[in-house]
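Accompanying notes for the structure given below.
Heads up, one of the protein chains got dropped from this complex, but the rest are sitting where they should.
We just call them A and B in the order they show up, numbering each chain from 1.
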Amino acid sequence: MAADLTRSVAGGAPWLLLEHSTSGVNWQPRNPAKAPGQMARNSLAHVARGSDGAMFFQWRQSRRGAEKFHSAMLPHGGTDTRVWREVTELGAAVETLSEIRGTRTEADVAVLWDWHSWWAQNLDWRPSGDHDARERADAFYEALYDRHLTVDFAHPEADLSRYPLVVVPALYLMTEAAGNNLKAYVENGGTLVVSYFSGIVDEHDAVHEGAYPGPLRDVLGLTVEEFSPLLPGERVRVTGPDGSELGADVWTEFVVPRGAETVWTYGDGLTAGHPAVTRHRLGEGTAWYVSTRLGVDGLDALLGWAIEDARLAPRADLPRDVEVVRRTGESGTYLFAVNHTGSDAKVPLETPGTELLTGERAAGRLAVPAGTVRVVRLDG
Amino acid sequence: MAADLTRSVAGGAPWLLLEHSTSGVNWQPRNPAKAPGQMARNSLAHVARGSDGAMFFQWRQSRRGAEKFHSAMLPHGGTDTRVWREVTELGAAVETLSEIRGTRTEADVAVLWDWHSWWAQNLDWRPSGDHDARERADAFYEALYDRHLTVDFAHPEADLSRYPLVVVPALYLMTEAAGNNLKAYVENGGTLVVSYFSGIVDEHDAVHEGAYPGPLRDVLGLTVEEFSPLLPGERVRVTGPDGSELGADVWTEFVVPRGAETVWTYGDGLTAGHPAVTRHRLGEGTAWYVSTRLGVDGLDALLGWAIEDARLAPRADLPRDVEVVRRTGESGTYLFAVNHTGSDAKVPLETPGTELLTGERAAGRLAVPAGTVRVVRLDG
Partner (left out) sequence: MAADLTRSVAGGAPWLLLEHSTSGVNWQPRNPAKAPGQMARNSLAHVARGSDGAMFFQWRQSRRGAEKFHSAMLPHGGTDTRVWREVTELGAAVETLSEIRGTRTEADVAVLWDWHSWWAQNLDWRPSGDHDARERADAFYEALYDRHLTVDFAHPEADLSRYPLVVVPALYLMTEAAGNNLKAYVENGGTLVVSYFSGIVDEHDAVHEGAYPGPLRDVLGLTVEEFSPLLPGERVRVTGPDGSELGADVWTEFVVPRGAETVWTYGDGLTAGHPAVTRHRLGEGTAWYVSTRLGVDGLDALLGWAIEDARLAPRADLPRDVEVVRRTGESGTYLFAVNHTGSDAKVPLETPGTELLTGERAAGRLAVPAGTVRVVRLDG
């Protein structure tokens, strides 16, 4: 996620990972060592998402000062150490990837992100101190990651037309222009998913006039009459169209549909019987609204529906925590497969190609041994 | 409790609730909305306990600043909202109650309260940081509320002769004059219940000379040799006259009866076998002492005995959380019945009367639907 956000800040251009760690850091409450292979795998995962290399803090582990227990390329123990051996192996590996430099990562989905909105949500006197804009961004990102979709972070007023799906996690501060942008995006066929506490204030932290969520009322086809945050430990059930139930916590709302249809309904709590998740068909597109904090299962179910609306091709069956990301440019198209699991994985290739780290030809289903990375330059 | 304390500070005169909230506030860690009907019920519960009206912060919900998410009479969502509808209904309802203005609430019991004693207990270096004077006041208040007894808060040196029962929760700071006042109150037939850590220091935070509890030794008929606070999670059992056991925590003491009889005894812990709760018959009255932090059941059992000593008529069988309170004055006597529960309730009327909110006649058993309030002007 940090890599995707960094690339997005750079407007999609390649960037450079300046300070990575070879093993444990020294600034966490506890600083575990990295497992064998973890440093190379994580370094190359950043390269997959647009970095043109991987640099480390620090070269030689210092003997003195506050950072002496931060890992280094050359540890206190010297060259007869696992860390040193893995560092030199990674150096040799990245040399085989030099042709990828300058290519760009391909994204499937946009997640809206605006620093002003994030900062504004950290002010006091919000309806609930348990609401955390970053937590919602993480949760939606993770649900998309688990479906093997690559994410660009986009500004709310940016041109979104190239993305079949746009996700908006807790964009509390939003301009009228951003609202108009999202409305046009949906009318022109886009699929939008908006999470609660979005579109509440303008760029001066003043509540938009009229019912919540001011600039999103039209595109979502609803108003929010009142927020009703939950107490610690309090949970509500939401009931789906097929009668299935999902759990939610932290936040609920009294939603009044004004054009939108209700898809999930609150099953208990103060908002029992009121809409929890709605869908609004507008022009050629669709806008979803989710008024509560769904857990992992709930977000996955919601995104399943939205992905269908967006006609995003489902990824072939891939295990969790196997990243598949593409970079493309003048030198070609490169598929990165990063296997973070402890089991060997197979990744389908649409086109045959050459695996750069091993130099071997690859076709059909690419073998990615447990804990390793493979990078295929696709033929064509 | 806040209403009873406010009225008591005003010497029993009518007062005015200046800042109530129509729904959620904005200064708690989480600010849930109020349930339908809750605002009216809580507003009228304050009127029952002496308020001559109910005013709100804020009229129109502000668009800017720290209080923009505090509820208002006119919410951000405008007049097409539940909050606005309930506000206008409450306005119509209170108009029917205007004749009650100026009448006074009748109390059954006095609880002693002294700000100096409360402040003094917040100083450091007390025997236990888990002891909280406010917590004990709340606990005794709640036990009295659950028995449908209306409470006046009284100063320790006030004339208490009109109350059949006086309760003293953790009055750490107490003057000699207050001790003499309580002794005379009991000698003249009153029933007194004193909780631990009372009568320890004088008005200069200096320990009274001699054994604890200095000015209360005579009226309670005992000394306290030593405090022995409990550790977190530690609990003791106290055994009653009929062999039943109650749980207690936070605080125990080594009590030496010097005239008092032992009613409950510590069943374990460092004070095992020593008195936990004592009763002292003095003159025409009775003085109880409880040396440990009893839970809800224990306080209820203790108050059951004390109410019998005080010859307080037990209230007719009423469900928990149905408040029955009277106001009386030149215009008549008014019975308020506030049903905080989710079930319909019946409240016995000694005298027939007219229900003011509905305009209907009422006699025998007054029906109070779930979540609503009824106010009867009793005939006579």
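The rule is simple: a contact is a pair of C-beta atoms (placed from the backbone, for glycine too) under 8 Å apart; a residue touches a chain by one contact, two chains touch by 3 or more.
Note that the structure is predicted; figures quoted are calculated from it, not measured.
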| item | value |
| --- | --- |
| Residue touching the undisplayed chain, where the options are B:Val9, B:Ala35, B:Ala177 or B:Ala206 | B:Ala206 |
| Touching residue (missing chain; options A:Gly11, A:Pro29 or A:Gly380) | A:Pro29 |
| Which residue of A:His20, A:Arg82 or A:Arg237 touches the chain not shown here | A:Arg82 |
| Positions on chain A where the hidden chain makes contact | 23-24, 26-27, 29-33, 35, 61, 63-64, 66-69, 75-78, 81-83 |
| Chain not shown, touching residues in chain B | 124-130, 204-207, 209-212, 223-232, 254, 270 |
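The rule we apply is simple: only the chains that are shown with their structure count from here on.
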| item | value |
| --- | --- |
| Separation of mean Cα positions, chain B and chain A [Å, integer] | 53 |
